[in-house]
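Encoded as structure tokens, here's the structure I'll be asking about.
Note that one protein chain of the assembly has been removed; the remaining protein chains are unaltered in position.
Right after this comes chain A.
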Amino acid sequence: METVPEPGSNVPPKKDRLQTKKKKPRRYWEQETTGTAAGASPGPPRKRKRNRELRPQKPKKNDTSKKFRMSKKPRELKSPRPQRSLSGAQDPFAGPAPVSVEVVQKYCRIDKSKELPHPKTKTRSRLVVAEAQEEETSVRAARSELLLTEEPGFLEGEDGEDTAKIRQADIVEAVDIASAAKHFDLNLRQFGPYRLNYSRTGRHLAFGGRRGHVAALDWVTKKLTCEINVMEAVRDIRFLHSEALLAVAQNRWLHIYDNQGIELHCVRRCDRVTRLEFLPFHFLLATASETGFLTYLDVSVGKIVAALNARAGRLSVMTQNPYNAVIHLGHSNGTVSLWSPAMKEPLVKILCHRGGVRAVAVDSTGMHMATSGLDHQLKVFDLRGTFQPLSARTLPQGAGHLAFSQRGLLAAGMGDVVNIWAGQGKASPPSLEQPYLTHRLSGHVHGLQFCPYEDVLGVGHSGGITSMLVPGAAEPNFDGLESNPYRSRKQRQEWEVKALLEKVPAELICLDPRALAEVDVISLEQAKKERAERLGYDPDARTPFQPKPKQKGRSSTASLVKRKRKVMDQEHRDKIRQSLEQQLQKQEKAKPTGARPSALDRFVR
């Protein structure tokens, strides 16, 4: 039965059926016959040709050999086509699971564009090995994303519906009971506008009112851990590394309380503090004061690490960059300055606004900074390298408070309204055109913070505390060893010891936290030069060509010299050729482009 396969169909079903009709049922241990053999069985060539047309295409060999390789062109790493096993059954998911290149890129740590200057062959081969290993580990890490259990939240309007119009009450009604319980209002009118802070695990909430009311609670179970009145104005409040310690900036000095509300320390070196920031990996409490000092207090040993004079008057706007622990201060002249305790001068000064800066926030990847000023502008800056604004918009009232969520949502408090803008993803800047959510509160906003690992925005205002639901704000999958909201007491103690053991010293704070792992090319070159000077010769210098003596009788002195001369001439020629090329390039560059040649050009030297 020879038929020509119809064009356009890869596997004509009709023919398949015909073939199976002819055949007897076959067990897998029996000898394979020509009908299904993988081309290995002997048979007439005509028949084999037909078979090849019938069978689906075989997977290519080189697919499986390079399973960790990535190529730029296909966006998905293709797994090899299912292979036919001995029993005839097919593995539908043969080979390693596909990983998209973008995800792998996220885990990539080596910047391949940077190259070492003149590495030796040994170093180069070692680098090649290291890069291959790095690629493999990043592919593996990307593949492990399959194991993440939780999905991020979202909020979508029906076609044409604006999500900003959706009220909190609607969201609360739509979501499950557990999530609905996360929305609450604490009505605390008498103790004035509130500042608030979530602990690093997102489990605990501390808030302090202007008129001295300080409280901490496990906000998920709504269990109050302590509530005190410090009988003094509270400017700011912040958890230290765990929920057991609480720093409160009071009217005069900085006080530290434990979770029972007992005062542990009164730090008189930090006076008239307006804003607090805690750098959890360095165990540093950064305080900005009315006197214009930025003070770093090491809370693990109780020492002041650095007290920097910003020379810009009263400091009331401060935030930290969670990516590199640099402190951003906003000043009344419209600049934002970036500080590290190792330097007496600011690392960077950015002119952001005309008029004073009212609020600054930096996102978790350390790529974007949002600022708002007295000129009613809200700007998003690029922090990697350029420090240029990416987008800006004017707000009718101007934002007094800003906060970024873990997934890159930007919240702004303007009067008694909170607006939230969303971007495309974690590492993309929020688009400021259309707000994602808005909410009106019962008082003026005084403090904003997104809760880590929960889709919740905490707002402190003059009427108390409001916990808003913001779907899609938080990172859904936490890392149990880093900050675990469900950790037990023992786990917390264990974590605390480990965290203290790997406390990063304050001197290591700089703009690029990966700089420590890079090769210090400048001092390397310097050391090389010094070594050559000390030794009197350069041990790494290329030795001049010395011809090898050939067979006996074949290498006269004249021929040796001739060979040597030949190589030297070649090198000389290469050098001249290079310099000529460089000259040509220089001339081309120097040529005025576009202007008409003038007759007087010949006199130009």
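Convention: a residue touches a chain if its C-beta (ideal position, glycine included) is under 8 Å from a C-beta of that chain, and two chains touch if they have at least 3 such contacts; residues count from 1.
The rule we apply is simple: contacts and distances are computed from a predicted model.
Asker: Would you mind picking the UniProt name of the chain not drawn here, from "AP-3 complex subunit beta", "DDB1- and CUL4-associated factor 13", "Trafficking protein particle complex subunit 11" or "Somatolactin alpha"?
Answerer: UniProt protein name of the non-displayed chain: "DDB1- and CUL4-associated factor 13".
Asker: Looking at A:161, A:345 or A:601, which makes contact with the chain not pictured?
Answerer: Checking each option in A:161, A:345 or A:601, the one touching the absent chain turns out to be A:161.
Asker: Taking the full complex into account, find the residue in A:148, A:231 or A:262 that is in contact with the omitted chain.
Answerer: The missing chain is touched by A:148.
Asker: Just to verify: which one of A:111, A:176 or A:540 makes contact with the chain not shown?
Answerer: From the options A:111, A:176 or A:540, the contact with the absent chain belongs to A:176.
Asker: Extract the touching residues of chain A with respect to the undisplayed chain.
Answerer: Chain A touches the missing chain through residues 106-107, 109, 141, 144, 148-158, 161, 163, 166, 170-171, 174-176, 178-179, 182, 281, 322-325, 364-365, 406, 426, 453-455, 469, 471, 474-482, 484-486, 488, 490-491, 501-505, 508, 513-517, 536-537.
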